[in-house]
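Structure incoming, see below.
Note that one protein chain is taken out, while the other chains of the complex remain in position.
Going in written order, the chains are labelled A, B and C, and every chain counts its residues from 1.
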Amino acid sequence: MFDKLLIANRGEIAVRIIRACHEMGISTVAVYSEADRKSLHVQMADESVCIGPAPASESYLHIDRIIQAAQNKKAQAIHPGYGFLAENPAFSSRCEKEGIVFVGPNSKAMDLVGDKVRARQTMEKAGVPIIPGMKCVYKKTKEYEKQAQDIGYPVMIKASAGGGGKGMRIVSAPDQLKTALEAGMREAKSAFGDESVYLEKCIQKPRHVEFQILADNYGNIVHLFERECSIQRRHQKIIEESPSQALDDELRNQMGEVAKKVIQATGYNNAGTVEFLLDKDRNFYFLEVNARLQVEHPVTELITGLDIVQHQIAIAAGEKLNMEQDSLSQNGHAIECRIYAEDPENNFLPSSGRILFLNEPSGPGIRIDSGIFQDCEVPIYYDPILSKLIVWAENREMACERMIQALDNTVILGVKTCLAFLKEVISSPDFKRGDTTTDFIDQHFSDWSSMKKDPFTRELSLMAAAFLSQNQRYNDRSDEKDKREGSFSPWKTLGRWRLGRSG
Amino acid sequence: MFDKLLIANRGEIAVRIIRACHEMGISTVAVYSEADRKSLHVQMADESVCIGPAPASESYLHIDRIIQAAQNKKAQAIHPGYGFLAENPAFSSRCEKEGIVFVGPNSKAMDLVGDKVRARQTMEKAGVPIIPGMKCVYKKTKEYEKQAQDIGYPVMIKASAGGGGKGMRIVSAPDQLKTALEAGMREAKSAFGDESVYLEKCIQKPRHVEFQILADNYGNIVHLFERECSIQRRHQKIIEESPSQALDDELRNQMGEVAKKVIQATGYNNAGTVEFLLDKDRNFYFLEVNARLQVEHPVTELITGLDIVQHQIAIAAGEKLNMEQDSLSQNGHAIECRIYAEDPENNFLPSSGRILFLNEPSGPGIRIDSGIFQDCEVPIYYDPILSKLIVWAENREMACERMIQALDNTVILGVKTCLAFLKEVISSPDFKRGDTTTDFIDQHFSDWSSMKKDPFTRELSLMAAAFLSQNQRYNDRSDEKDKREGSFSPWKTLGRWRLGRSG
Amino acid sequence: MEYEFIVDNELKKLNMEQQGQSHSIHMDGHEYLADIKSLSPHIISISIKDRMYKIFIVRSKEGFHIQCQGDSYFIQESDQDEGEIQSSEEKSRKDMLNIKPTMPGKVIKIQVNEKEEIKVGQTLVIVEAMKMENEIKSSINGTVKKIFAAEGDLVDSDKPIMELEEKTE
Partner (left out) sequence: MEYEFIVDNELKKLNMEQQGQSHSIHMDGHEYLADIKSLSPHIISISIKDRMYKIFIVRSKEGFHIQCQGDSYFIQESDQDEGEIQSSEEKSRKDMLNIKPTMPGKVIKIQVNEKEEIKVGQTLVIVEAMKMENEIKSSINGTVKKIFAAEGDLVDSDKPIMELEEKTE
């Protein structure tokens, strides 16, 4: 096993990986940009190295500086998290060249699955069902226009190099194609450093169902069942769950076996996710392989009891998978809500600023993977995910109720968040019924506005504001200090007396 | 199912029960003493009723006032939590008389198992192995002296009416018996309102192994496997885990079946715990039935995936058990640490005061059942349990590592806690090896002192104090306000603009 | 005592008087008798008829940031920002002419020039923040009066990027 590992990421996922390392007895090196000196991941790691200015291109995407930090600190391995360099084959092959273990797939497999277009070709050959669409990338708008015509509108623009909704656009008519292509390419460039995009047929009202995979370096592959991630806004998942309401054991086994075939056909190792679209007639299509740890991995951890990050590290260290497909089972139901700093009333535009007050829920079946703390700054430079709230319960109905309570007990003041929105989605009859397709938000919540707030909570808030105006004692620091001093201080009487002994 | 339930308790367990009710759609009524107006459970319940002054005898132990609160609020059921009136047959039979459902065993069974002496008689008849000792209660010290002589020193004094270490004393020689009896009787009186005590043979170096039971109102009984609770100080558990390192499947099944026999023999229903002492030769002795939800129930919840509180309420509402013994299994490993406001360097004397700063850990496999929040007061009147930290992991080794990390990330300033002590116990080679007997603390940690602190953390603390002395800006409220104002405020620009729409 | 607050663009008046241990509150024709306590610097507990409500609150110079039972509010004292109480229409009109980003970010592309004629729905500028692009479109027919930012500039959320002039027909 490694002695020391560098985490080439920030935020909640860096914190998650550092926790796993500490539990495994592995020393951790965090890297950070100048905007992140005070961030949580920097504080939690054993060592932290500043790798450059705030813009990601000069820090978290800067391969040379990250490699250098690893070498200076003698880290034997690098975990890339998700986003940034996680699916960048240049980075993983650079690690290989420098003799640093990359916690993820080998660069050849990453290269293959990362090129969404080549991956589609490979899948077609292996007999895996794929969505009709382009099988190579072009340079000219004209060629895209012709392809779109052949595929038939509406078409989907997708970044060849990555996922996460970045660069993704639905185009329903020819006259929107050019602008959408340009925007998609710019976003792809900014997110992945590669502007290539391709077109696919738009499947109507699909569910997004994906299978988590673990594959060791010796050809052993297991799937850890599915996650359904149909609830998306701006083509980005916000709510994920397992099991999916759309799968029965037969379909689950069938898709799971196809997912393993995908991994085998691409020579993929370590943790990965095979994404499918499932249409209403239970046909499923290969979408892509996410060659990384995913944001929603905790959902699978809760229903299988496996620590995916620890298994990733063990696999990277050359250990064999210590489980068989038949020994794995899904227990209960898990749901994840991503808590973003964003404004659901304003098309989910990101928000930034200082967290003025934070309360995180706790109790049975509640897990928080958080990247924030009270008084921390949420910088404008990076993905606005603050934390993830994941609940587990015996069944889906109980999990929904638990999530609603947990969201109610999550308080974040100072930046806008999607908390109230998430609560309404989970509480909606359609969600509770399990009628979840990728157009769910557009269909049911396109006009959502928190202005439908309870008039009574507004009155209570006004009372609280009046009370605080009247009664400044808590805002007056000296008075607060007095209150504290008045209370009993255990240190005043530092243990001279012992119970039942001679004093 | 009930529409409304009253919780006759306070602190973390009241919070736990309120959460369960909210998830089940049941409205909650909290009761509180004048010392608890600002306590967490009062804030979380749908309604809260003040039932009297701070001393428990005038509030949480005051049957009339609690019954009246339930009647005024039209609560159909009362959950007593643990401690206070939880095992008071007068209370449960009063509930029965008033037509309020008591969430716990029927008063007849409670009466029987609550009288430790009669319970011992019943068990002996049913063929359940019991510890040699008194089979009835006496009035005079003389009679106890004679009994002690017959049993043979060392003997254990135990409260006839309750558990939790209250009233318990080990007496190793005749001349200590009288004082110990008096103290034990006073403590028993104060804790349970009944001063009766009895004597048992002291089993040397036993493990404390208990079985969680669920029994519905129709004679269906399952056990939810064991918890080992050998790590105790002052005869009170502080660390609990499941599975026990001392049990194999054969012994587990055997003890589980005996536990179910105990429940059957006493006509017990609802959730309960059958406690055993297990000696080093794998002999086990019935100790007592805890006729209530226990502090350590989360350990069992984590390894079985069952929500014991919700099942308690369902059983009380007349539902049938929806599980069979064969369908239950133990998954992974769970450990609980009780976080008390107490001073481990000073014989675990309770501490009280204001929580000046609080940080609770989070992340994979971590559960917090908490009764506190930052700036709350810990009153001197009640049991000093602040919260419970429970971890789950794939196996015991991983669970220990996770607990150590979680303890490190738990910060409580303002009252003394046993955090550092718990960490040293979990980290000790003996604990890791699973060599856990009820004399563990006395044997390995009787001289524990946190003065063995790392000199470097002391230097860091001094630097922080110097920095704060130098740099008062955070203590100067006006300056802090300035900082906040300087940051971007999302409310300044309350949504007029919408992305991709006409502004 | 009388209080005037602005919340959700509305002016709200409230009267609160200490009455023994409790507060008597009048607001919008409603009357409440409430027991109000600070649980901590940022948590206030309001008890009305045995029901307890927890209000999370932080006061900054701009106003009160509040969350109550999942609902978020931003409340300003009305005397603090007299000029702010303008009709919603007036405000929205001003916003239509002064193009600001909804959040701090970087100007990626300016799609128009000064003096250029523009139509409703035309994209004016693309701003990127947190890896997302946001197109700001015109909601009027008219001309671009003045552009204050250049491509590549970091812009703040409350400073206009450009000013428009409406065509009067």
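Following the convention adopted for this analysis, a contact is a pair of C-beta atoms (placed from the backbone, for glycine too) under 8 Å apart; a residue touches a chain by one contact, two chains touch by 3 or more.
Because the structure is predicted, anything quoted here is derived from the model rather than measured.
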Query: Relative to the complete complex, which of the depicted chains are touched by the chain excluded from display?
result: A, B
Sole contact to the chain not displayed, among B:G133, B:G193, B:G371 or B:P384: B:P384
Field: Selected residue (touches chain absent from view) among B:D64, B:D150, B:E397 or B:E459
entry: B:E459
Selected residue (touches chain absent from view) among B:R65, B:K166 or B:K260: B:K166
Message: With the missing chain put back, one of B:V31, B:I51 or B:A191 would touch it. Which one?
response: B:A191
Query: Thinking of the whole complex, not just what is shown, which of B:K178, B:R234, B:R282 or B:H444 touches the missing chain?
result: B:R234
Field: Residues in chain B touching the chain absent from view
entry: 56, 166, 183, 186-187, 190-191, 234, 343, 346, 349-352, 356-357, 359, 380-384, 407-408, 411-414, 416, 419-420, 423, 450-451, 453-454, 457-471, 473-475, 480
Touch residues of chain A, complete complex, unshown partner: 37-38, 42-43, 45-49, 73, 373-376, 481, 484-485, 488-497, 499-503
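One rule holds in what follows: only the chains that are shown with their structure count from here on.
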Message: Could you work out how far the Cα centre of chain B sits from that of chain C, in whole Å?
response: 47
- prompt: So, what's the distance in Å between the C-alpha centres of chain C and chain A?
  reply: 30
Message: As a quick test, compute the distance in whole Å between the mean CA positions of chain A and chain B.
response: 36
Task: List, in ascending order, every residue of chain B touching at least 2 other chains.
output: 484, 488-490, 495, 497, 499-501
- prompt: Listing for chain C: what residues touch at least two other chains?
  reply: 40-41, 58-60, 65, 102-104, 134-135
